[in-house]
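With one protein chain held back, the other chains of the complex are shown just where they sit.
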Amino acid sequence: MTIAPDSFDFVATLVRRRSAIQLDSGKEYLVESRLAPLARSAGAADVESYIRSVRANVTLHDKVVEALTTNETSWFRDRHPFTVLKDTVIPDAITRRGKHLKVWSAACSSGQEPYSIAMTIAEHFPDVRASIVATDLSEEVLAKGRSGQYSQLEVNRGLPAPMLVRHFERKGAFFEANERLRSMVSFRRHNLLDAPPLGGPYDVVFLRNVLIYFDVATKRDVMRRVRSVLAPGGWVFLGAAESTIGVDDIWERVPVAGGALYRPREGKAA
Amino acid sequence: MKALVIDDSRVMRRIVGTILKDVGFEVVEAGDGQEALMRLEQHPDVRLCCIDWNMPVMNGYEFIVAARAKPEYRDITLMMITTEGEQDQIVRALAAGAHEYVIKPFTADVIIDKLDYLGLLDQEVSV
Partner (left out) sequence: MTATVDWAPVLDADPLLQITQDLFATMIDDEPGYVSHWEGERPELEDARHTWVDVADEQIVRVVIGTGRETGEAITRALLRMAPGEEVTDEDFVDAVGEVANVVCGNVKSLVTHPGTLTIPVVADAPPPLGDGERLVDACLSWRGAPLTVSLWVLP
């Protein structure tokens, strides 16, 4: 079943007020899929009746906002970007910039993405020095990322066992990223609506599965801020379901190995 | 594609077997490493083995060593599925020739992700 328009409006308003994230109509599926687990554990008949109970109970609001703004995360998520990173983007960046690369992993959540980037570099380009700036809105997920500690369940999820034993060490109930990996990644709090993080210019920016939350004007602003810290010839990764098409024509979409990369069009570089 | 599930626990064979069947595998079973070597002779088209560690007669580690000693099995993907979560054990299994290692408990997604990564999923069921 689908949720009623006024229920959707309620959730969209709540999320926009708390996080500046815009849920346009058409995002009903997102609200439904993210709130379904909450509805289940609350014993509600469906998402619609769960939202009705949320409207009557302000203490449930935080949970709803969190469910809609927290990014699902796993190691080498979607895999394809990491293949392209290894086969195309890093070799290209090395020819332009030498063996010191700067990477920005935006909306990095609890750190699986920046550590996956770090493992890709450590495994395939051992003589490259990389500094990866990983940012997110939530201090809680940043603290987890900094600790580099992941539970058995978390490392089971998408982290190939050979990489697990090369880059992590078991410490009690956790597997901890080794010193080399942790030294490559620095975690900082950052809101994509603010000025971009220092530490650029970046050769590669990962900005995946976050534009989907914004309206077109905000998407354009966020992408322009990304461009302002992108190194000449730098590349941007977006989520598989995201694109700059219809957002801003300063971006060129470059098809690579069944997916796409983005860079500023020539002559329009920052 | 055919898979061999090697576990002395009937319940685990059923759980792992169900996950594999759901993504299109034909499943054969064995209760220990020795029986598994027999099954491999009967089913030369097995492409994947999911292997428990602790089993009577021949354990999972010994099975991996035995299977890796035979060139005719070199294209078979070996995935340990076990509660043995110590780093040393994982390293040992990989060094002996296992390709992947899943620590129990796990969800179906964990197994499916790993099969996908290893290139063992048909296009239409892969996520």
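Annotations
Chains: A and B, in written order; residue numbering restarts at 1 for each.
Note that in this section contacts are C-beta pairs under 8 Å (C-beta built on N, C-alpha and C of every residue); 3 or more make two chains touch, one makes a residue touch a chain.
Because the structure is predicted, anything quoted here is derived from the model rather than measured.
Judged over the whole assembly, touch between the missing chain and the shown ones holds for A, B. Within the set A:Ser25, A:Ser41 or A:Asn57, the residue that contacts the chain not displayed is A:Ser41. When the omitted chain is restored, the residue from A:Ala45, A:Ala173 or A:Leu198 that touches it is A:Ala173.
Touching residues on subunit B toward the chain that is not drawn are 8-12, 14-15, 18, 54, 56, 82-86, 103-107. Although one chain is hidden here, its contacts on subunit A can still be listed: residues 37, 40-41, 151-153, 170, 172-173.
Assume only the chains that are shown with their structure count from here on.
Taken together, the subunit B residues at the contact with subunit A in this complex read 85-87, 90-91, 94, 98-103, 105-106, 109-110, 113-114, 116-117.
Considering their complex, residues 74, 76, 79, 152-153, 156-158, 160-162, 164-165, 169-170 of subunit A touch subunit B.
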